[in-house]
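Note that one protein chain of the assembly has been removed; the remaining protein chains are unaltered in position.
On to chain A.
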Amino acid sequence: MRGRLTFAAGCALVGLVLAVALVSLVWLPYDPADTTGGRLAPPGGAHLLGTDKLGRDLLTQLMAGARTALIAGIGSVLVGGLLGVTGGLLAGFATRWLDDALSAALDIVIAFPTLLLAMLVAAAREASLGSVVLAIGLGMSAIVARLTRVLVKRVLAQDYITAARTSGTSWPRIVAEHVLPNIWPMLLVNLALQLGLAVLAEAALSYLGLGPPPPNASWGRLLQEAQATVLTAPTGAIAPGVLLVVLVVGTNLVADGLRDLADPTRRRSR
């Protein structure tokens, strides 16, 4: 019961940001590049949340930023999930020697922090939204792969796998019929958590000036730009942060809810 409630609350928060991002595709109060609003106009009037120090409408920037945050989060999870699950399945099924080699490689990539990897990509050329997504997704894929490997090993040790093998089922069918259905709930929980982390990573990169460049609006960059004027125009320094927290709390709640729903034995203690 608690799992369902947590899951619903998380979906509501994520849905809120998703709705804002979808609306921003068809309607924005102003053009995101429009700098005619006057510097640091206070909230109210023509600009509901005021303008930033470049004269851009803050509400417009926030709405367009929702798009960037979601693309970064979902894109990274797609890249990381696809690579990670494939790699993890390979390692899980591999012979001992290949498995050892893959595991060692994964440990090294995991030791190499995602944020540093993304900064490295930004170092080489002007970052684009695509390169940020790729960098965060690559860093994430090692973590997903390690988890997938453990889950696969656990399933393969079951008697019903031996039974399937002896009755002549092929490995691809075993993956499709026995392995994936058994591991996807835990994978989904982890991917939901990773989505939140990817959103935070994009924000941190943008804050450092290494994220997707304009015209992509980014909550992290908005915060960086608002830092110098936090006393005179506090809205710009608060609103993007609140939205980041809403989105990440949302994805974390979705993950917690999924975990409780997927594993009834955990429901009581946590």
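Rule of thumb we're sticking to: a residue touches a chain if its C-beta (ideal position, glycine included) is under 8 Å from a C-beta of that chain, and two chains touch if they have at least 3 such contacts; residues count from 1.
Here is the rule we use: contacts and distances are computed from a predicted model.
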Which protein name, taken from UniProt, belongs to the chain you can't see among "NAD(P) transhydrogenase subunit beta", "Cytochrome b6", "NADH-quinone oxidoreductase subunit K" or "ABC transporter permease"?
"ABC transporter permease"
Candidates A:74, A:119, A:188 or A:261 - the one touching the absent chain:
A:119
Using the document's definition of touch, tell me which of A:12, A:82 or A:104 contacts the absent chain.
A:104
I need the residue numbers on chain A that touch the omitted chain, in ascending order.
104-105, 107-109, 111-113, 115-117, 119-125, 196, 200, 203-204, 207-210, 220, 223, 227, 230-231, 234, 237, 241, 244-245, 248-249, 252-253, 269-270
